[in-house]
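With one protein chain withheld, the remaining protein chains of the complex are depicted in position.
To keep things simple, chains are lettered A and B as they appear, and every chain counts its residues starting from 1.
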Amino acid sequence: MTLAPPPIASAGTAAPAAVPPAAARQLRATARIAAVAAPSGASRLPVLDGAGPLALRRLASHDGAARVCVVGAMSAPVGGDRLRIEAAAGPGSDLRVTAAAATLALPGHHPGTARYDVALDVADGARLDWLPEPLITAAGSDLIQTTTVDLAASARLVLREEQVLGRAGEDTGRLTARLTVRRAGRVLLDQETAYGPGVPGWDTAAVLAGHRAVGQLLVVDPAYEEEPVPVRVLAAPDGAGEAVVTPLAGPAALVTAVAPDALAVRRLLDAAAIPTGW
Amino acid sequence: MSRAALLVLADGRFPAGGHAHSGGAEAAVAAGRITDAATLEAFCRGRLHTAGLVAAGLAAAAAGGCDPLALDDAADARTPVPALRTVARKLGRQMMRAARATWPSPELDALAAARPKGAHQPVVLGLAARSAGLAPEDAAYAVVYETVSGPATAVVRLLSLDPFDATAVLARLASDLDGVVAEAVAAAEHVPREGIGALPARSAPLLDITAQQHAAWPVRLFAS
């Protein structure tokens, strides 16, 4: 297949954003998703546990895949919060996760770093699509995000990360985001981005050159072992932003994009159209 | 340990191939992102706190005795674009040649045998420092200095920038260099307990994107 833009259809299921009650400060919540392959071939969701602001919705599926939408029930993460999502695709299963809306990192009532950890596990023969909406770092926010992916040797993965530095016309908050992907016990990709107040050198010609949105799309497929995805340089049609498709040192392709805003980054990631055999 | 050995290792004339590389500066000059001493300084600061920090961590860990092959894998995982992996291995092989002639050691021989086409340059540099009797901190200093002096030298050639201005840029970055070295060395000290994931992995999206673009230029002055 060619990766098409993910369906945003689920937006209608999002609950209206609620104002966090004072008691919700410094909230700790872990949401869990697990998919297994049923004997019929279709994937089921024996575990679908939302927690705190991380509500989970099962979406209708027209094929055998299990589909889940993460619904942000509150504005989070806020300073001091500890949020975590764990998703596991069991052997041979097919799990697709999207989100209803962007994640907005906000300053807390008290200063303090928020944490948002995502732990993904994909077993042999399984496929996971992890396609959330952008993370937006509002002015004054302070967030550490980690995304840790463990892939079995024959697992397949599509993962997108987009970071938008500040809402429109606003300075950015502080963000440190680490993406670590292990495959068959070996680290395939280990990258940290850090932007915002107090991060030296982030807003320079070597890093962003004034761009305010960054995106990555990672596709892991054992088939690339035989036939790596070729390097491709992408330019936005209107000149806003640039991107490159590159093979990693392993069976994976990564699109790296920078652009003035979220929309331009998404366009570049979509334009990458990484070929997969699925 | 001999402090003079650090001067030999960090000398821009150390024959390990660095002179043919601009550290991304040629692409940044062409894009109009480096135009003078001030923009050169900003570029160097950005490179230092991203690619420089990662390289310094790897070098410090290698100098401290961590398994160089595991570090080489860690360098691959931290280098998502093939243009930069190729450059790092090419320079690593050149560094290996110079290091084995300068400070021969069984550890260098073993890495050269295991990676005949070159290990990532910071790993080789760290091991060279170790062979020279230098400390992890020294290896990190050699790396961070090279991280900023490479682009500065290249920009003198590319823009005919006043060499005094370029050198003043390096001097103004001194406290940033100190800070990055301290961070890299502290991270490397965590490796024995926490594993290689403790090493910095800070990335610079534009360095990655433009390095890959630059590699396809038909006419260029620098190899990277």
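We take it that a contact is a pair of C-beta atoms (placed from the backbone, for glycine too) under 8 Å apart; a residue touches a chain by one contact, two chains touch by 3 or more.
Operating definition for what follows: contacts and distances are computed from a predicted model.
A.B. asks: Choose one: "Urease accessory protein UreG", "RNA polymerase sigma24 factor", "THIF-type NAD/FAD binding fold domain-containing protein" or "Adenylyl-sulfate reductase subunit alpha". The correct choice is the protein name in UniProt for the chain not shown.
C.D. replies: So the chain that does not appear here would be "Urease accessory protein UreG", according to UniProt.
A.B. asks: The chain left out here touches which displayed chains?
C.D. replies: Even though it is not drawn, that chain still touches B.
A.B. asks: If the hidden chain were put back, which of B:R33, B:H49, B:K90 or B:H120 would touch it?
C.D. replies: Within the whole complex, the residue contacting the unshown chain is B:K90.
A.B. asks: Name, in rising order, the residues on chain B that touch the hidden chain in the full complex.
C.D. replies: Residues of chain B in contact with the hidden chain: 13, 15-22, 90, 93-94, 97-98, 100-101, 104, 154, 157-158, 218-223.
Criterion: only the chains that are shown with their structure count from here on.
A.B. asks: Within their complex, state which residues of chain B touch chain A.
C.D. replies: Listed in rising order, the residues of chain B that touch chain A are 24, 28, 31, 33-34, 39, 42-51, 73-74, 76-83, 85, 176, 179, 196-197, 200-210, 212-213, 216.
A.B. asks: Touching chain B in the complex: which residues of chain A?
C.D. replies: 178, 180, 186-194, 199-202, 204-209, 211, 214, 231, 233, 242-244, 246-250, 254, 256-258
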